[in-house]
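Sharing a structure, written as structure tokens. Questions coming.
A single protein chain has been removed from this complex, and every other one stays in its place.
Per-chain residue numbering starts at 1, and chain names A, B and C are given in the order in which the chains are listed.
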Amino acid sequence: MAETGARKIRLGMVGGGSGAFIGAVHRIVARIDGDYDLVAGAFSSRAEISRASGAAIGLDPARVYGSYDEMARAEAGRPDGIEAVAIVTPNHLHAGPARAFLEAGIHVICDKPLTATLAEAEALAKVEPRNGAKFLLTHNYTGFPLIRQARKMVADGLLGTLRMVNVEYAQDWLTKPVESKQAEWRLDPARSGAGGAIGDIGTHAYNLMRFVVGQKPEALAADLAALVPGRVLDDNVNILLRFAGGARGMLWASQVAPGNENGLRLRIYGDRAGLDWSQEDPNRLHYTPFGEPRQILTRGGPMAGVGGAAPGTGVRVPSGHPEGYLEAFATLYAEFAAVIRGDTEPADRLPSLADGLEGVRFIDTAVRSSQSDSRWLPL
Amino acid sequence: MAETGARKIRLGMVGGGSGAFIGAVHRIVARIDGDYDLVAGAFSSRAEISRASGAAIGLDPARVYGSYDEMARAEAGRPDGIEAVAIVTPNHLHAGPARAFLEAGIHVICDKPLTATLAEAEALAKVEPRNGAKFLLTHNYTGFPLIRQARKMVADGLLGTLRMVNVEYAQDWLTKPVESKQAEWRLDPARSGAGGAIGDIGTHAYNLMRFVVGQKPEALAADLAALVPGRVLDDNVNILLRFAGGARGMLWASQVAPGNENGLRLRIYGDRAGLDWSQEDPNRLHYTPFGEPRQILTRGGPMAGVGGAAPGTGVRVPSGHPEGYLEAFATLYAEFAAVIRGDTEPADRLPSLADGLEGVRFIDTAVRSSQSDSRWLPL
Amino acid sequence: MAETGARKIRLGMVGGGSGAFIGAVHRIVARIDGDYDLVAGAFSSRAEISRASGAAIGLDPARVYGSYDEMARAEAGRPDGIEAVAIVTPNHLHAGPARAFLEAGIHVICDKPLTATLAEAEALAKVEPRNGAKFLLTHNYTGFPLIRQARKMVADGLLGTLRMVNVEYAQDWLTKPVESKQAEWRLDPARSGAGGAIGDIGTHAYNLMRFVVGQKPEALAADLAALVPGRVLDDNVNILLRFAGGARGMLWASQVAPGNENGLRLRIYGDRAGLDWSQEDPNRLHYTPFGEPRQILTRGGPMAGVGGAAPGTGVRVPSGHPEGYLEAFATLYAEFAAVIRGDTEPADRLPSLADGLEGVRFIDTAVRSSQSDSRWLPL
Partner (left out) sequence: MAETGARKIRLGMVGGGSGAFIGAVHRIVARIDGDYDLVAGAFSSRAEISRASGAAIGLDPARVYGSYDEMARAEAGRPDGIEAVAIVTPNHLHAGPARAFLEAGIHVICDKPLTATLAEAEALAKVEPRNGAKFLLTHNYTGFPLIRQARKMVADGLLGTLRMVNVEYAQDWLTKPVESKQAEWRLDPARSGAGGAIGDIGTHAYNLMRFVVGQKPEALAADLAALVPGRVLDDNVNILLRFAGGARGMLWASQVAPGNENGLRLRIYGDRAGLDWSQEDPNRLHYTPFGEPRQILTRGGPMAGVGGAAPGTGVRVPSGHPEGYLEAFATLYAEFAAVIRGDTEPADRLPSLADGLEGVRFIDTAVRSSQSDSRWLPL
């Protein structure tokens, strides 16, 4: 049952076998608004693990596959085959299945970053989907209602001319050398790509900033560091940004900052006002028109003074009842369902394959800048 | 698909037709962990509204009923009949369906307060369920992980001897005379019962406090007021509490306090430590052992220093990714599913019919105390 | 040197010998704006302690006295005698010196509560000061700029009709039986009077509320408790309030609430807006007009939208540079200096002998209500 009454979309999953964090998240958020029915999966490249995972969540064994290729072929050939697939594998295993399903005419929901390498991303961006298959990149933080409100306020000119952006994403879970399944592939260049923290959370920070300010920075100067002894990939990312028109920015991402859990914060300043939002307190947006008191806008609260509520900030529960990470994520799934069903409106605000390519280019540029002593490089 | 792989439980719903707030919430939270499948409903006492609501969410018309009685009879007689029912009607329409389904051997999930009158509650408490049908009262705030952690810490003696409890639930949505569907029945004694704010949110505050401190107050002295001109039922509730052993308490509930959305806050003080938790910031619990710095415990964060994590604080996403109102609510549904399937462990922490009776007794006692010039009355 | 260039006022002190907390505070705040010169003192009723204290702070030994009587007589007779005196003794030693100095024509700055008993307070209120000697009661929290702003906003009608007030003052320093000099006299009825926490901090809470809302409650119902075993005076105070016109209130004061240092907080709700202020974060005032976003007013920040800055909110440093407890306290001293010099304007907002009498009446009424099972008593 979809809360809207619309027919459920048949969904498959690539990756997300037992022990995977993000696969379970995708399954929950696919259920929240009732738009999807998970009916098939290739949960692991090891067939027995895939089978066990499929059984654990009650799928028909005939629709649990040992590889994504097999799954794309088989499902495309069934009258009741999946209409969309969620790709929740490590970064280096995004491009292959994304191509396969798009070319099979199956809509793709893909975790970020788009790919592990820029070459893969550029190739993927050239794929011609069959039957108009659509693509959603799950930069889930763009689903937070107040992030969309912030984006509208910037677009409406409430901040005036952009001057400075400060975005940060601080965590601490990699402070010590760790050996969890979550940590392992993220720290391995073969599976993560050339970026560590920059790929895992730096792209989120970049995308969130990009989504709200509505313009791409012109250039960056980066200083990436692997601060934990023995680590190969960066775990701390310090970046300077420059925008057309002279605005400046800073981006900090760290996985070794004790006391931070998921400290994603975005601050934007124009010549008329400033905005301040934090993922750990997502139901409040601080807005200060210059020369006036700070205002705390709340999800679902009054927006009359700021030009009304932004599209896509519809909420499930009233203001003051916190919605969180899962609801924001679910909003992407729900809106992608609407796009699949033919409603083009939400497509404007959903992270696309082009956004994914820009994200991988951001990683690539930052890594190169850092390797050349933080030289400014165009984005 | 339940995330656990268990078979889905067939669910029905009484109330929750279009425009209802809490019905939609129950439907979302029943989906989050994948344990239920909504297959039948009596969404309104007006048959055409019930039919339209059922159609909107895609139910088989044969299982959309015009009355709960008809539904209980019909579903109890089907081999694929519902196993559980969610009752999400106004207060005066809880007792009837609760009795009907329990006596039909169907598990009941019922919104709070239990009933509109003490007589109804006492009668309901005496019902003998068929086939061991179970009862869950959705005091949803008890599902917040850190509330359960707080309860364990109190039970483990970390706070020492209880001295003072301060609980409050402040809202502002009834500051002006309003005419929404949500407001209308809550302000009508015929449908709400003798309590206004005390029944709607005062019981939540009482229950939350009761859940965490683990003991019933001995007596209360109440001053209930209808502060908006023309209003019949209380919209502001001031209560003093006394506990066995001499501890004291205060309970404040208001729906006319501008600047408060859902300001449910609980503070507990013993001779060894204090706790402080707020629903609008639910992923943090402030804990101060006397003579030591304040600690901020986070959902899913380190609990080694406080005797380990409490049962039932399992989390869907890592610490720092906020979970909110819907997740806490969903935890009650998920744990009740486990109880239905035969796992008795979660039953200890799930709000029961006895809790519901105590809550209605609390309302009744407070109303009587207020009517007798705030005289202390035993609870 | 006074920052204003005005001549310094010659000040004496009664009490405040070595080890006293509040005496040192009075000396600091008398210096901050440069309006006073401490030249005489009776720092202790034990002559040798008084002498040692006077020597430690460099006073002329001829002007260090063994009793306040002697001091009042001697100083009144000197051409360069003190013009004002600060009385910083325990409560039971306020009335005597206050009377002596007022009758000697010397201005009095007196710590709160006014006296230890209602009889003393009533008698003191009838004293006829010589030569127009003035009286200042140091309810220091009224000196916070944003408290004065709040008072003006209430008086200007920005909150509309008053409906509910919630004031609290929570501390934890008396959680354990303690034996410090600070604690000792406060816990002794002979020196504190009939109230413990209610006299020490409850009166501050009451006065702060009273100062901002601008009206006296009509009645109260109190439940005072001595929660630490063996304690005679109350350490936890729970009070319900009723105002003319139907508004309600709650007052909580506790010295046994672990995790609270000086948690004085005032929340006021009318039918148009709400206010929220905390002493531990005194440079921010939360203001929410109903149906609009919450605004954070800052000390020295923009006030155009709320009718302009209140008188007496002049600040020493720009907004964003926190001023604290000492600055608010010093503002009372500085404004009393202006009153002494003949400027009558600040007198309107300075706590007076009448406020002191009302405060002692509040204590007395609360103690009596508590002794009669929390019966409502008129104030």
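By our rule, a residue touches a chain if its C-beta (ideal position, glycine included) is under 8 Å from a C-beta of that chain, and two chains touch if they have at least 3 such contacts.
Predicted, not measured: the structure shown is a model, and the values here were computed from it.
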item: Which displayed chains the hidden chain touches across the whole complex; value: A, B, C
item: Which residue of B:D60, B:E292, B:E345 or B:D373 touches the chain not shown here; value: B:E292
item: Residue among C:A76, C:V178, C:L326 or C:L377 that touches the chain left out of view; value: C:L326
item: Contact residue for the chain not shown (choose from A:D69, A:D172, A:E218 or A:D281); value: A:D172
item: Touch with the omitted chain, as defined above, among A:T115, A:T288 or A:T331; value: A:T288
item: Touching residues (missing chain, whole complex) on chain A; value: 163-164, 166, 168, 172, 175-176, 221, 223, 225, 227-228, 236, 238, 240, 242, 246-250, 252, 254, 256-260, 267, 269-276, 286-290, 294, 373-374, 376
item: Residues in chain C touching the chain absent from view; value: 1-3, 5, 7, 21, 24-25, 27-28, 31-34, 38, 55-59, 171, 173, 260-263, 279-283, 298, 301, 316-327
item: Interface with the unshown chain - residue positions in chain B; value: 287, 291-298, 301-302, 304-305
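The rule is short, and it goes like this: only the chains that are shown with their structure count from here on.
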item: Where chain A and chain B are represented by their mean Cα positions, the distance between them in whole Å; value: 34
item: Approximate Å spacing (C-alpha centroids) for the pair chain A, chain C; value: 55
item: Of all residues in chain C, the ones touching two or more other chains; value: 287, 294
